[in-house]
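Just one protein chain is left out here, and the rest sit where they should.
Let's turn to chain A:
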């Protein structure tokens, strides 16, 4: 018995040592011939048995799964359907979302250039019930800091101004509305004028009419119009792109020159806009104006130079601007 016990201890010791050697061998980095051979043998022995059990046990396994899943099957199907629906909806809205993000990005860029404080909003309705007024409703209101006569812009340029601010919504008169007139000037020659809305309700033709104040200045197609700015920045802050002259009217015998303009903003797809609730410390002048399309591919340095150049021009024309501010008051508000 004693001999037997010592023999057993010997056997156990050998086996335990063998196990430990195997563990240490197998836990070392890299492929080990002993353990990998053992695994290969095990895998070779396991595969046919496992395959046989798979074939034989497939119905049993299926029944087992069905039995275990039967309790929650209805709920699961319902939740999967709901999830499917949500995913499909998300897929559809993804493209829309990316477009909106792009628009918000442009808006942010625009407000950053001018240093304005902007409340982002979404155009929820386009109220043209009777076809007379060109107004949209925004989903921001007094609670968001929106007040009457604030400028509304989007990433492309001027949208309009707030005419009514409710608690949670506000109404914007677009620049294309017949009742709207914006004090504006030509970007290149700094000549001032008034941009009137010319929308006929159905929206055909050029929706903007631009009239120059001065009789002896030239109007050319392709010139860009920017807002002139009003006293204290209401209703229009200066330097926002309004549109591009598309045609010049032949007006023999009249004192002023008029032309048609294409708005900078695509009102047909108006979505994300921003309400300028506070201006910068300094007058941004023309800084909201993006580069002309021909120079759009220019580098950052070009843009910088251009802005500085414009700043200098503005300084030179300071006297003229002051006069223009007065003029814009009449052009922007009384002219309606």
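Keep in mind that, in the parts below, a residue touches a chain if its C-beta (ideal position, glycine included) is under 8 Å from a C-beta of that chain, and two chains touch if they have at least 3 such contacts; residues count from 1.
We take it that contacts and distances are computed from a predicted model.
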Omitted chain per UniProt, picking from "Rod shape-determining protein MreD", "Carbon starvation protein CstA", "ATP-binding cassette domain-containing protein" or "Biotin-independent malonate decarboxylase subunit beta", is "Rod shape-determining protein MreD"
Among A:31, A:49, A:215 or A:255, which one is in touch with the chain left out? A:49
Residue numbers in chain A that touch the chain omitted from display: 4-5, 7-8, 11-12, 15-16, 18-23, 25-27, 35, 38-39, 41-43, 45-46, 49-50, 53, 57, 61, 64-65, 68
